[in-house]
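A single protein chain has been omitted from the complex, and every remaining protein chain is retained in its original position.
Which chain is which? They are A and B, in the order written, and residues in each are numbered from 1.
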Amino acid sequence: MDFRGAHILTVNQFQRDDVELVFQVADTMEPYAHRLRVTKALDGAILGNIFFEPSTRTRVSFGCAFNLLGGQVRETTGMESSSITKGESLYDTARVISGYSDVIVMRHPAPGSVAEFARASRVPVINGGDGANEHPSQALLDLYTIKKELQANGLTIDGMRIAMVGDLKHGRTVHSLSQLLKMYQKIHLRLISPQELRMPANIVSDLKAAGHEVTETDDMEAGLQENDTVYLTRIQEERFDSKLKADIYRGRFRLNQAIYTRHCQPNTVIMHPLPRDSRAEANELDADLDQHPNLAIFRQADNGVLIRMALFALILDISDKIKDSTKELGWYTGGRFGT
Amino acid sequence: MDFRGAHILTVNQFQRDDVELVFQVADTMEPYAHRLRVTKALDGAILGNIFFEPSTRTRVSFGCAFNLLGGQVRETTGMESSSITKGESLYDTARVISGYSDVIVMRHPAPGSVAEFARASRVPVINGGDGANEHPSQALLDLYTIKKELQANGLTIDGMRIAMVGDLKHGRTVHSLSQLLKMYQKIHLRLISPQELRMPANIVSDLKAAGHEVTETDDMEAGLQENDTVYLTRIQEERFDSKLKADIYRGRFRLNQAIYTRHCQPNTVIMHPLPRDSRAEANELDADLDQHPNLAIFRQADNGVLIRMALFALILDISDKIKDSTKELGWYTGGRFGT
Partner (left out) sequence: MDFRGAHILTVNQFQRDDVELVFQVADTMEPYAHRLRVTKALDGAILGNIFFEPSTRTRVSFGCAFNLLGGQVRETTGMESSSITKGESLYDTARVISGYSDVIVMRHPAPGSVAEFARASRVPVINGGDGANEHPSQALLDLYTIKKELQANGLTIDGMRIAMVGDLKHGRTVHSLSQLLKMYQKIHLRLISPQELRMPANIVSDLKAAGHEVTETDDMEAGLQENDTVYLTRIQEERFDSKLKADIYRGRFRLNQAIYTRHCQPNTVIMHPLPRDSRAEANELDADLDQHPNLAIFRQADNGVLIRMALFALILDISDKIKDSTKELGWYTGGRFGT
C-alpha cells in the first residue's frame, strides 16, 4: 500500500511488506523516543486526537509520538457531551474537525464508526480503537514486540511458537494479532482458554488455511509447554452480559513465577496488551514476575510509541527527512528510557 | 478600535473599519491555515483556552488557530468541578489564570460572565460564548463567509439579499450577525420563522433604522425566493422550557435538494452555524445537499480558523511580522485543505 496520505483503519489493509516497512521505520525512531536526539520534522503540524471514549494510555501514547516528531496536539475526550447530542452526524463532525488538523487519531465505542468518519475526513485518520472491532496500532506494536524479543533469542516470527491465553473470544488484540500472523509462515499457535471463551472459529480456520499449526486447549499447564512467546489477556468484563458471568472465568488462567518456572521454557517471552487486572480475584499475570528479564509487557508499551511515530512518519511522508531536522537533546535524562 | 491588547467581548465594540481589518488579516492567514507554509510568529506564547462548559469545536478551532501561529495551548474544560465550587469569585479566577497565559479564550454559560472575567484579567480575553449573550468570533466568521461567497458571485455585503431561517428568537448567531449587518448598507433581509420564534423586535427595528429592508414571514417557500444567501439555524432546544415545546417547531423549516431547486435562485449560498440537527425529526438542512457547490457550511467552519488567527494576530500585534517567521511546510498534505 501507499502510506502517503492513507487512512489506517484495519490490519487487513496491510501486506507483509507494509508491516515490515512500519517496523523498519519504527526502528529508526528509537533515538528520538529514547531521548537521545530531538527532531522537529513535524514542526508546525497538528494532530487531532479525538477520543469519543476515554483511553488514557492510547491517547497519551499517540500524542507523545506526535510531540516527539515535533508536532502539536489538539485533543478532546468524551465528545458525547457535545455536538453529537445535538443530532450532529459523524459526517459533519468529520468534515469540521478535519479542518483543524493535519492528521486525526480517533477512538469511538461503535464498530465501524472510525471508517465512517474517515470517509468524510479531508485528512488521514488512524483508528485508535472502534469498540470490539479494530485497533491496528495495537496489533502492530504487539507483532513488533514479538519480532524484537525473538530476535534477541535468535528467532523470527516465521516458524515461532506462541501461546495465546485467556479470553480469546472477546480479546480484540488477539484477533488482530492473528490477522497479522496469517501473513507469516509456519507458526505454531496454542490457544488456551475456557471452552466458552475460545477464539472465534473463522479466525482459527483462517490461521490453519494460512499454513499454521493451531491447537486449542483449556489446560493451561499443557499449553504453556514449548513456546517462544506467551501472550496473556485480561477477561474483557465490559464485553460480558454481566459482571457475574465474567467472574466465572476470572483468575482461572494465571501466570506467576512458580508456574513459569515449572512449565515454560527458560527464554519464553511474556506479553500482555495491558492493562493487566492485578486485583487478587483476577491477577492473570502476577507481580512476582515484574523483575523477570523475559517480561516484555512494558517494552511492549514503549514500542507503541515507536510504532505510532512510524505511522505518522509514513502517512505524512517525513521518514526520509527526520535526520535533517535533528539536534542534540539538551536536558538530563539519566538514560532511563528503553530500560 | 485599537486591537492591540484589547478584549474581544461583543460585536458591538466594532466599527465597520474594524471588521474589515479583521477580514483583511484573515485573508493573509490562508497559506498557514491551508498548510502551504508554516509560521512561528507566536513561538513561546501561551493561549489559556478556558471553557466552563463544553464546546469541542469552538475550543479546538481556537486552539488550532493559536498552534498555526506557532503558539502553545493550555486548556481546561468543565471548571465547574473546580475552585468555583469552593466559593472562588470570577475575579480571583481571572487574576490567577491570567498569570498563566498571554491571551485567554473563555466560554461560560452565564451571560456577562466573560466581561466580568475580562475586567479582572491582566491579559486580553476573547469571548468564546457566554450563554445566550455573545460569541463574537462566530458572528465575524459568518459575515466573512458571506463576503467571500458573494464575492465569488460578483456581489458584496452592501446591497445583498439574505434569508435567515428557523429559531430566530433564541439563535445567538443570527442576533450577532444582525448587529454586524447594521454597519452595512441597503441589505434586504427575509426573516423566516414560526410566529413564536420571531427575531426580537428591537433587533428588527435596529435593522430598519440602519436603512435595511426587513420582511418577516412564516412561509418558508415564499421567503426562500430571490436571496443571495440563506442562513439556516437549529431549533435551540436547550433554550426552551421543555423538549416538548421544542418538538413543536422541529422540522417545520427544512431545506433540501428539491426545495432548493424549486424555490431558490441558482447561486444562493447555503449557510448554517453548525451543528446541524440531522436526526429525522429535525433535519433542517438535508444531507442530499452535501455535495452542492453552494453549500458553504464547511467552508464556514474552516473560515473560523482564519478569523481566530486574525484576532490573535491583531490583539498580539504580530500581523506584520508573520511573513518574517515563515518556512516551507515539510510534510505531505495531499492538498486537501480549503476544499
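Assume a contact is a pair of C-beta atoms (placed from the backbone, for glycine too) under 8 Å apart; a residue touches a chain by one contact, two chains touch by 3 or more.
Note that the coordinates shown come from a computational prediction; the quantities given were computed from them, not determined experimentally.
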item	value
Of B:D27, B:E88 or B:E238, the residue in touch with the unshown chain	B:E88
Absent-chain interface as seen on chain B, which is shown	4-5, 41-46, 48, 72, 74, 76, 79, 81-83, 86-89, 91-92, 95-97, 99-102, 122-123, 315-318, 321, 325
Contacts of chain A with the absent chain, listed as residue ranges	35, 38-40, 54-57, 59-61, 63-64, 67-68, 70, 72-73, 234, 237, 274-279, 282, 287, 290, 298, 301-302, 305, 327, 329-334, 336-337, 339
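By definition in this document, only the chains that are shown with their structure count from here on.
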item	value
Inter-chain centre distance, chain A versus chain B - centres from mean C-alpha coordinates, in Å	40
